[in-house]
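Note that this is a trimmed complex: some chains were dropped, and none of the rest were shifted.
Note that the chains take the letters A and B in the order they are written out, and that residue 1 is the start of every chain.
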């Protein structure tokens, strides 16, 4: 069994943003030389997500509006977590809806994807350096 | 390390449906001959889910009502994504609540499940052919 590890770094200038990271994950897979196995891609921070969906700008804005409706940022006093001096409790909630991680099959050296699957980094509390972990195991 | 791959195809006659696919995944596992490892089961489409829960008809209808409340299908004009000519933005949202994939342990050649765990395909935009990927790695 072989394994490969890489961190992808981000510094998003806004509080919330959705970035297609499929090319970076594909580059990791090529670099690993692994042909059969599994790729784990996960946010290393608890106010961010990695998820798979469609790279369509309208949809990504729909996600943003919907998450803000399910777990509004303001008023920040509505969350106990914000009494610690933080203002990002909503980001912890939004991340649970979108998920921490994805696991993708590797077949013949490629991400084994359906026609529209793309991997996104979902940032819910940006404006600082944060990381995603890519871990590949296989042969 | 051994690996196994199979696609399961569905053509659901309704927009939304919940199908127990545990027997098909068990058949894949037997066919693979793998005794110890991990099974990844994921929707290959971005308007469908694979999830694990209880095979109880009332509960599946509860999920459906609840998802429709969290992310209503209509009015379709409420979603930017539908301006592209689609009417399935809600399906992309519902799928994030229920998840894209499950990873299940394989122990002694069997799905290592608790007493009520069953794997479901959740369709949120049916009436066409769509796929689930089963990938097994192990020994």
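Methods note: contacts are C-beta pairs under 8 Å (C-beta built on N, C-alpha and C of every residue); 3 or more make two chains touch, one makes a residue touch a chain.
Predicted, not measured: the structure shown is a model, and the values here were computed from it.
What's in place is 2 chains of the same protein, and the file's complete complex has 3 copies in all.
Simple rule for what comes next: only the chains that are shown with their structure count from here on.
As a whole-number value, the distance joining the C-alpha centres of chain A and chain B reads 20 Å. In the complex of the two chains, the chain A residues touching chain B come out as 1, 36-38, 51-54, 56-59, 61-63, 66, 70, 97-99, 102-105, 107, 112-117, 137-139. Those residues of chain B whose C-beta lies close enough to touch chain A in the complex are 1, 3, 5, 38, 40, 42-46, 70-71, 79-84, 89, 92-93, 95-97, 99-101, 103, 131, 133, 135, 137.
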